[in-house]
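A single protein chain has been omitted from the complex, and every remaining protein chain is retained in its original position.
Each chain gets a letter, A and B, in the order it is written, and its residues are counted from 1.
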Amino acid sequence: MYPFGKGFNRFIPLLLLLIPMALYIVFYFGPSILTVIYSFTDVKNLPGSTYQFVGLDNYKDLFFSGNSGERWRSIINTLIFMFVVTIVQNGVALFIAVIINQRLKGDYFYRAVFFLPVVLGVAVVALIWGMMFDPLNGPVNRLYDVLFGYQDMFFGSFTHAFGYIIFVQIWMYMGYSMLIFLAGLQSVPKDLYEAGHIDGTSKWQSFRHITFPLIAPSFTVNMLLSIIGAMSTFDIILATTDGRFNTRTMAYDVYKETFRGSLEMGLPSALSVIQFLIILLFVVVAVRQTRKREVEY
Amino acid sequence: MIKKLSAVLLAGALTFSLTACGGSSDSVDKETPAKGDKKVIKILHWKQDNINKAVEEINKKFEEKYPEYKVEYTTTGPDDEFKQAQRARITANDVDVLADLSGMRLSPQEWTPGAKVPDWQQWIDTGLIADLSGQAFIKNYNANDIEKAGTYNDKVYAVPTGKVAMSGLFYNKEIFEQNGLSVPKTWSEFIKLNDALKAKGITPIVVAGKDVWPLKLPVFALQAKILGGGDQQKWIEGVWKGETAYNDDEAVEVLDKMKTIQDNYMIDGFMGIDYATAPSYFATGKAAMLADGSWDAPTVAAANPELKFGYFPLPATEDAAKNASFVGKYDVTWYAAEKGPNKEGALKWLEFFSEPENYTTFVKAAGFIPTQDNIQTESDFIDNELTPYLGDFELAYEIMMINRQNIGEHLAAEGVHTEFLAPGGLYKTAKELADIQQKEWEAAAPK
Partner (left out) sequence: MQNSKTTQILSYGVVFLLLILYVVPLLLVFNVSLKSFNEYLLNPIGIVQNIEWGNYTQAWSEGNFAGYFTNSLIYTVAATGLTIIVSLFAAFPVARGYVMWSGFIYMFFLLSQFLPNPMVAQYKLMLSFKESVSFFGYDTKLGYILLKTTGTGVVFMMFVGYIKSISRDLDEAAGMDGSGYIRYLFQIILPLMKPVIATGVILTAIGVWNDFVGPIMYLPSPANYPITFGLKEFRGQYGNNWPLLACGITIVAAPLIILYTFIQKYLVDGALAGAVKS
């Protein structure tokens, strides 16, 4: 079974495994569990302060105090963000992946360019679009002016800012989803298509019946990545509007309440727990749906 | 076998020494410039070019006079970013001298059950802030200012370094003269002035709406002169006791007047102008007035040294006498950390800073109204533009207000948030916003 010796040698894999395990438990798993516990306490962001269990008070504060309206808006924003990003990003990515996969000239170049925003990172991407969307000198506003005779405030608009953030998020991560689809598509044997062509199946039919079932695993991966990503992203909001103009989401609120809100740490902890429950719900639903599809074909 | 194992250990050691290098070089970084046994004093402040330069100058002189110290002066972005850094550093006991954005705000009173306790008060209560009561340098400052902005439970914890006016408008003297306009004394004169400018095709007012908080500044004038018939304190107590309300006539008048200004007289797209850019609009004559705090006078002057400009209080009411004074706050306020790495150094630095000569350097660069007596600022701006209106210097709403915990966003950060008004915001009338505010105020009441 284990080919690399007996006795002490048998334990080397385990010993080495303990390094990542320890990192994981100390920095992520432990704090995660602790955060759940904190959500039931009045722990404060002060050195050496003690804390007591306060039951569900933090959860009550979240939803039954002066700012509960904003809490609900954050939840709704999070859901909008997740749905739009997941659907549009994966839809566009799949479409482009299929197009690029039909041996277009320069396909390496296209996919390199579409993946580039991921490489640039959020801070840079936010600044680039800040420049594009500059209401005063920005090119997009000039374009709007020429085309529609209309000016926008972009990241400074109560009605549009959130939409623009969603756009930037999709712009940034479309290439990532596309890459995963491309990988899936390239694992589809070419002769399968050729067989389809001889049968006289239409493009759409061959995509639906041959390609799609085969790339269903990449579909699942992309769904999960975008759901979890969209639910927990806040850096793009921090870097564009900083949560102003009705652009807050739950993930942003956790950050804001932890570092900029009151010194109470129980409240952001409770918010983290609720965020977790919502993510869990959607991940379970998504996995069930895509698994069903994989079985169907 | 042993050979292989040792090779592994070596590899492991190598990777770790690599990262350890990263870790240790950090401590090296900190100590090399200090050479030998210099004691580091960590000062945290926010970015404001003119003030930063003055503080750096003082730091240099300090290091010359006391070579055993090394000052590490860190600045962060203003507002929220600073508040975050401030909190992180004091919690980690990683700062010696700490700036705050204003003098001490009011702490909860008997008549404010369930109020939000300000951070500084929690820090003092947890023993994180040094007691400065006995320090000789406190006597350099005006006793009344120390009492108002630096004292808690009869002990001095903070040094307010200067006063600023917040409720005024910078105005371009040339544009005013050319069009035969003069500084308005009443609200209706102010409206007439704006209309006259508009009729000439001149944009009346620029404000940095993108940062949102600058919109509060003109509102402070309205609040101070209108709420409680000119007695804010009475109105604030009233709102806690249920005698006044966010949607009563006075509060709606405040919002309504600001709405009038925002709708008619602000530059197009003011919600897209950030705070750093706004002064350049004014300085280059793109707008006749700039709604900003008096601390920005040096920035305006730097943006266009040729510009002749003045500063007048926004006339909130029809009573010229009542209008003729500024509303403001204490600006940059120093605290010394009790449990920081170098408390003794912090006190020494504050003492040095408070020496009249150094303090003068600071206050001149900052454009503040001094909190030490007998300081010559030699500033025409302060002497001619601010002093005439300093008679009844009042603290702004954001300093006086004691907020409820978990208050809604329309009242958060001790403001009334006129950015929520149409056309930028979603509330079409002042009354609509006022009703929401009152609802949120009541919803935040302790249960």
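Observations on the structure shown:
We adopt the following convention: a contact is a pair of C-beta atoms (placed from the backbone, for glycine too) under 8 Å apart; a residue touches a chain by one contact, two chains touch by 3 or more.
Note that this is a predicted model, so its numbers are computed, not measured.
Within the complete assembly, A:Phe114 is the residue of A:Phe114, A:Phe154 or A:Phe245 that touches the hidden chain. Across B:Ser280, B:Thr360 or B:Thr429, the single residue that touches the chain missing here is B:Ser280. As for the chain not pictured, it touches chain B at residues 1, 4-5, 7-8, 11, 15, 18-26, 29-30, 47, 49, 72, 74, 77-78, 81, 84-85, 88-89, 91-92, 94, 274, 276-277, 279-280, 299, 302-303.
Where chain A meets the missing chain, the touching residues are 2-5, 9, 12-14, 16-17, 19-21, 23-24, 26-32, 34-36, 38, 43, 45, 47, 95-96, 99-100, 102, 104, 108, 110-124, 127-129, 131-132, 134, 137-139, 142, 171, 179-180, 182-184, 186-187, 203, 217-218, 220-221, 224, 228, 232, 234-235, 238-239, 251, 254-255, 258-259, 265, 268-269, 272-273, 275-276, 279-280, 283.
In the analysis below, only the chains that are shown with their structure count from here on.
As a whole-number value, the distance joining the C-alpha centres of chain A and chain B reads 36 Å.
Interface residues of chain B facing chain A in the complex, by the touch rule stated above, are 1, 80, 83-84, 87-88, 91-93, 116, 119, 122-123, 126, 128, 209-210, 212, 268-269, 271-273, 277, 339, 404-409, 411-412, 420, 424-426, 440-444. Residue ranges of chain A in contact with chain B, taken from their complex: 5, 9, 44-49, 61, 65-70, 134-136, 151, 153-154, 156-159, 242, 244, 259-260, 262-263.
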